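Structure incoming, see below.
Of the protein chains in this complex, all but one are displayed in their positions.
Think of it as A and B in the order they're written, each chain with its own count starting at 1.
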Amino acid sequence: MVKVAVIKFPGTNCDEDVHHVLKNIVGLDSEIVWYKEYTTNRYDAVVIPGGFSYGDWLRAGAIAARNVVMERIAEDISRDVPVLGICNGFQILVEAGILPGALILNSSGKFICRWVRLVVENPKGPWLSLTRDHMMLDMPIAHAEGRYYIDEESYRRVVNALPIIRYAQGWNPNGSLYDIAGIADEKGLVLGLMPHPERASELELVPRGFSPGGRIIFDSLAYSLKKGW
Amino acid sequence: MVEVIITNKKAVRDPEGETIHKHLILRKGFNSVKSVRAGKYLLLTVESETPEKALEIAKEICEKLRIYNPVVHDIEVRLRG
Partner (left out) sequence: MPLTDSEIEEIRNILGREPTVEELAMFEAQWSEHCSYKSSRLLLKLLPTTGKHVIVGPGKDAPAVELFPGIAVVFKIESHNHPSAIDPYDGAATGIGGIVRDILTLGAKPIALLDLLYMGDPKDPHANWLIRGIVKGISDYGNRIGVPTVAGDTWFDYAFNIQPLVNVVCVGIAPIDRLVLRGPRANDYIVIIGNATGRDGLLGSSFASKPLSGEDEISAVQVGDPLMEKLLIDVIQILVDRKLVNYIKDLGGGGLTTAVSETAADYNLGAEIHLDKLHTRQELTPLELLVSESQERMLLAVDPDNLPKVVEVLENYDVMFSLIGRFNESGRIRVYFKGRLVADVPAKELARPRAIRRSSKPPTEALKGFTPIVDVPQIESIEKAIIAVLSSPNIASKKWIYEQYDYEVGARTVIKPGWGDAAVLRLLDGSRRGLAIKGDANPRYTFLDPFNGSANSVAECFRNLVAVGSKPIAIVDELNAGNPEKPEHFWYFEEMLKGIAWITEELALPIVGGKVSFYNEDMYGKQIKPTSTIVGVGRIDDVTATKTFDFKSSDSVIVVVGITYPELGGTEYLYRVHGLEIGEIPRPRPVLEIRNAEFILAAIKRSLVNAVHDIGLGGLITTVIEMAIAGSTGFNIDVSKVLCRGCYRLDEILFSETQARYVVEVDRDKLETFLSLANEYNVYTSVVGYTSDKPTCIIRNGDKEVSIFELDFLKNIYEETLDKELE
């Protein structure tokens, strides 16, 4: 049976939400794994959920990124295990150098909790297999250090090669460069995004004017684990 | 150029410094680091006739505008270089 690991660091707080969607909404066998207990070659997919690992001290994700569990996860990535980093998870992947760029303080200087509209570009890989190019998805953000930064040269190199999720026109909440809300590696195997798909997978949690755009990410994983990608 | 360094007073907890020390530095084996204090660093570019005057202005700003909270913070104001 396929098994998904949901990693928990001290300070991670969205693990139960992600586990709930994977298990109860999408029907995958999911397990919350305390960071000390993660072993390689055991899971078919990994999600690093949101929260404030190590209190976001020093920089968001900075301390977790240096933990040995990230080396184990990098090993599994080389075995083609899909990895999704949500919010703090994305920050950790970026601090660990697995995804390009950096995530810094929102341009407003404040924490923002708000629903936004996103657009998917160049979808590839297991997390976006059911999406189409230019598909719009709605999800909420909740972060203080969500402004995506990448230098111009690196951007030019990646912009056509990597799957990118952008804030739709007019929806950029935090000054992210190139409106980047999420980015994946070349194969789309590792995807990181600041908005929370697990909070947008059920109709009863969606406010008026939006739709549950997060569900498709998890459905894509379930589909891809069965059919390949 | 005037540097302003704001740290928690000695008697006040510093969970940021403690966490960086315990979960990052010590965990990676750097036992020679005995403690870490975290704070905020501001660099002010002040136009004035003398460097001493610039220092004075910076100190006044920190007090009047509550750049730091004197109840919990220590502040060091010094000239750069």
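Convention: a contact is a pair of C-beta atoms (placed from the backbone, for glycine too) under 8 Å apart; a residue touches a chain by one contact, two chains touch by 3 or more.
Just so it is clear, the model here is predicted, and its values are computed rather than measured.
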Whole complex considered, the hidden chain contacts A, B
Which of A:Val68, A:Cys113 or A:Ala161 touches the missing chain? It is A:Cys113
The listed residue (A:Lys3, A:His20, A:Arg72 or A:Lys187) that touches the chain absent from the view is A:His20
Answer key for A:Gly170, A:Pro207 or A:Gly228 versus the chain not shown reads A:Pro207
Missing-chain contact, candidates B:Lys28, B:Lys53 or B:Arg66, resolves to B:Arg66
Even though one chain is not shown, chain A touches it at residues 10-11, 13-14, 16-17, 20-21, 24, 34, 36, 50-52, 54-57, 110-114, 140, 142, 196, 198-199, 202, 204-205, 207-208
Absent-chain interface residues of chain B come out as 8-9, 11-15, 19, 66, 69, 71-72
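Note that only the chains that are shown with their structure count from here on.
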In the complex, chain A touches chain B at residues 10, 54-55, 57-58, 62-63, 66-67
Note: in the complex, chain B contacts chain A through residues 15-16, 19-20, 23-24, 27-28, 38
